[in-house]
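Once you've had a glance at the structure underneath, I'll fire off some questions.
One chain of protein is taken out of this complex; the other chains stay put.
Labels run A, B and C following the written order; every chain starts at residue 1.
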Amino acid sequence: MSKISLFLCNCFGEIGKVIDLESLKKRLETDPAVESITIVDSLCMPGDAAKAQVLIRERGIGKVLIGGCSPYGKMEFVKLGLAKEGTDIRTVRTVDLREGCAWIHGKDPEGATRKAANQLEMELALLQNMRDSKDVAIGLQQEALVIGAGPAGLSAASGLARLGFKSHLVDRGSAPGGLLNVITKTYPTDEPGPEKIKSLVDETGNNPLIRFYAKTKVSSVKGYAGDFKVKLAGPGGDTALRVGAVVLATGARILFPQKMYGYGKIKNVITQMEMERRFATGALNCKRAVFIQCVGARSADRPYCSTICCPLSLKNAMRIVDETPGAMAYVLHRDIMTPGSLLEAYYRKALQKGVQFIRFDADRPPEVRGQEQVSGVEVFDTISGVNRVIESDLLVLSTPFIPDPESAALAGMFDIPVDKYGFYSEGYPIHPLETRNDGIFICGTARWPVSSDQAIAQGEAAAMKAASFLGKNTVSALTMSRVPGGKLGHASADAAACTGCGNCVAVCPYKACRLQRMGNRSVSRVIKVRCKSCGNCISVCPNGAMQMPEQNYRVTGEIIRRAFREVR
Amino acid sequence: MSADRGNVKILVFACRWCGLIGADGAGRKRIELPSSFRVIPVDCAGYVEPDAVIRAFASGATGVAVLGCHVGGCRFNDANHPALKRLEMLKTLLDTTGIGGNRLLLGFGTAHESHQYADMIVDFHRELEGLPSMASWLSPGQ
Amino acid sequence: MLEPIRQKAKEILEKKEADGVLGLRKGLWDVIHPHVFTTPEEIDALVLEPKWLLAKMARAILREKPRSYRLAVAVRGCDERALVELIKRNQIDHERLLTIGYACDGGQAKACLCSRPYPQKLDAGSAVEGVDPLADERVKAYLEGDAGERMEKWTAQLKRCIKCYGCRNSCPICVCVPCKLEDDVWVERGVIPAEMVSFHHIRAFHLSDTCVACGACQEACPVGIPLMTLQLSMRAALKKEYHYEAGLDANRKSPVLFDFEKEPRPGQDVPDWVDSMGKKP
Partner (left out) sequence: MQPNEKKKRTILVVGAGVAGMSAALDLAGGGHRVHLVESGYDLGGQVAKLDKFYPTDHCAFCPLWTEIRRCKENPSITIHAHGRVETMEKANSGYRAVIAESTPVIDPELCIYCGRCESACPKGIARPIWEHAYPPVYLIDEDRCGECRACADVCPTKAIGFDREEAQTELAIDEVIWSAGFTEVSLAPLKEYGWGTHPDILTSLEFESWKAEAGENKGTILRRSNKTSPRSIAFIQCAGARDLRLLPQCSAVCCMHALKQAQWVKRRNPGIDCVILYTDLRTVGRNYYEYALRDFGGNGVRLVRGRPSLIYPLPGGDGIAVKFEDTATQKREIWKFDMVVLNGNLKPTLSSMPAGNARPELDGEGFVNNTATSCGFVMEPADVTESAIQAASAALRSILVDKS
């Protein structure tokens, strides 16, 4: 067993003024695992790491224990400094004697010294018995799968291809483009939808690194980050792929306002999408258009804002005002959702153009007038407090994005969660396109309602994330974690002891444990790539078959026994 | 049975993401705390085996505290939910046998709440001082 | 009640629904012992009394035999629940197991403090109302009083332990090899009575969400420690908080293993801050 070199940092007296370092040294010197104890004034100043390293090397000591400030103070930098000097950072452990001891027990030097000794002994137990997890190297497949060829998917595939990664672009439709194909003008630039993605669609056809699979669906997924084995079912039969990363850009649907505001019964009550089609065919002929916002959104069924409907109505209202002389457009809204500077300017533009905005209350929704043909809308204007009847020959209902029913099935295949509405959900707000399953990225309206510009940006962003994930040829499972310095280790099950009860499989939040048949029983196996070392499996394992080599149960037991040990 | 004044030993399992940082914040503010507790840093509250908590009591701790993240704020995909459920179940058992669930403190909050963590340790220490000694559990002699 | 069970067992063997029927046999000198009946003729020796949990034995038999082997077991309520728990823990293949269920009578239920003295799949006998164990005087005596009183009662009981491991061995669900109770890290070895905190709490806690309240541990205890009582409050807590009872549904795993989204506490929100001292910062 390699011996341990112990450094006690005085921190320029900050620690020494409370903790009696000399008596601490005397007490710990009796521990057979300790080779040498050095009391130093500082370890974090420039040059200190080099000095410590000289000592470590001179004595040929394998492991290092440092008592000093907390890891949230300077200790991480001390460790990094030592690492730069050539020490293996995994053999260095630290004990917090400053924030966790000297500074909070200033009035009890004796107790503080006792505590410091105990804490150091506990850490010694860990350091002595620490084993390294067996690491595996994962060969990353240098190809990516993009599902959904709408704006988000197209830009993701294009981004990946331009970065040099082969991407497989799958769509259940026959041509790429998604919803943008039917949008005649996009806000706020008034660019026609197909125009906007023309270069991306062209690239899909021309770039040899993009392979487009039309009318194709994913039929099965196996494997893990870096090496997903995906089966596609398409018109040409099944295709088997091995990809390193997956971008889910499956898009969303738009709610059909069945039975709302006379939709389907009264003529000229249409949805935004139908309006786009009328624009496209030039069949739009109206003098007084009324837009109703939040139809089926921000309601009890769908308590969310669909982001795009307000700007969409602004755009179409302005279009009517612009294209038909003398035409009027009214937007009946509950809040105008135009956050940011560009959209707010767009809103101001609409106001200048004479688009009328009337605010209504969710409890008093507008009512449609007219039997067969829309003749008007009656609405209680909450701002002026009067009931108004607006004559109208066209009623446009702004309905929200709703999740695609196929999203949930796909999410199940890829082991990623969907939120309560059915949109894919991310791990943290700060990593908005990454899911809890490494190597799977989400973007576009399948994630959350967004505009086409945002969808394209998200596609690019997902491509960037996927590319930086695929950037290396092989990666060690121990580094597959967002935590700096890799994870603690990964759990591993002792096949001889495992009873196969499946507790670990149930409790693992990353689905890293799996039961495998072995003879006449099942045993648990840990997929090392997926394990993030949260330790839940270890806690629920009834007989300790599941362990983390870095801190196995023997160590834990020893640490606990040492916690309150008095001087031997 | 005499009260346990002067013999309080608290073993703290603190998650590196919230509990430990909260405790660290208390250190930065130089909040004076009783020196009766020892800290075992863990990566996640999920790492805290109920068996280890029991072992701590068996090894002489008079109180065990588990400090983890906000229930919805776990770094490990809600790994602290099952941890919380388990430990609450353990409290039920401790209550049954009379060791007392109040010897097991669960504090799931955020890293910013250093004052709260400090108060919690101080209050826990005070509460344990008032509890009867655990000696009869540890020395089963007649 | 005996006849319909024998009838059913015979049927199973005749129709070859199973290769053997596990039950109790009255053998030579009227000694009663578990036995795998393989022919319809043998069945006449099948008896139902005394209460004898066969779940763990069924597991051992099925492990020994080839995968095509099917076993029928004559079970009481507790035995059936234990089998369900074993199925849940992948110890027994669901497809290879048949049960012949019979209900216990009121007397037995009272003796066992059983809240469900009947199997879910009942083939013989009629189900009688169970007993609420927590309302029974024998149990209340150990659960009442303040912490100090309970501590006194329990230490008095547990210090009589002779560490025979009978509780563990008789438990129909304890199947781990190796067992934590034999490991120095958790329980000091060579010490009698067993370390009271670690031995008994670890054992009880391991069964917290698995215990089917069959009472086998208690019956096996040579010094008569009321071991089942230890589990009852945890069982009650699971029932109250998650509407969960061990041994009823092979497809529902313990709610303690899942997050609050998958296994919420009905009627309670996910707490944003948990502080068991009951203070919100």
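Observations on the model:
Simple rule for what comes next: a residue touches a chain if its C-beta (ideal position, glycine included) is under 8 Å from a C-beta of that chain, and two chains touch if they have at least 3 such contacts.
No experiment lies behind these values; they were computed from the predicted model shown.
Shown as candidates are B:41, B:73 or B:107; the residue that touches the absent chain is B:73. Between the chain not shown and the residues A:5, A:272, A:398 or A:458, the one that touches is A:458. Residue positions on chain A in contact with the hidden chain: 11-14, 42, 44-46, 69, 72-74, 76-77, 80, 142, 159, 162-165, 298, 303-305, 307, 335-345, 348, 359, 361, 382-385, 419, 423, 425, 428-433, 448, 454, 457-458, 460-465, 467-473, 482-485, in rising order. The omitted chain makes contact with chain B at the following residues, 17-18, 21, 25, 28, 30, 69-70, 72-73, 75, 110-116.
As a working rule, only the chains that are shown with their structure count from here on.
Ranked by how far their CA centres sit from the centre of chain A, the chains are topped by C. Within chain A, contacts with two or more other chains are made by residues 507, 509, 540, 553, 556-557.
Annotation for chain C: residues touching 2 or more other chains are 180, 185-186, 257-259. Every residue of chain A that touches chain C in the complex is listed here, in rising order: 497, 499-503, 506-507, 509, 515, 520-522, 540, 542-544, 553-554, 556-558. Of all residues in chain A, only 70, 72-73, 96, 98-101, 103-108, 111-112, 114-115, 118-119, 122, 427, 436, 483, 487-488, 507, 509-510, 532-536, 538-540, 553, 556-557, 559-561, 563-564 touch chain B in the complex they form.
Residues 9, 11, 20-21, 23-24, 26-28, 30-40, 42-44, 46-50, 52, 55-56, 59-61, 75-79, 82-83, 86, 118 of chain B are the ones touching chain A in the complex.
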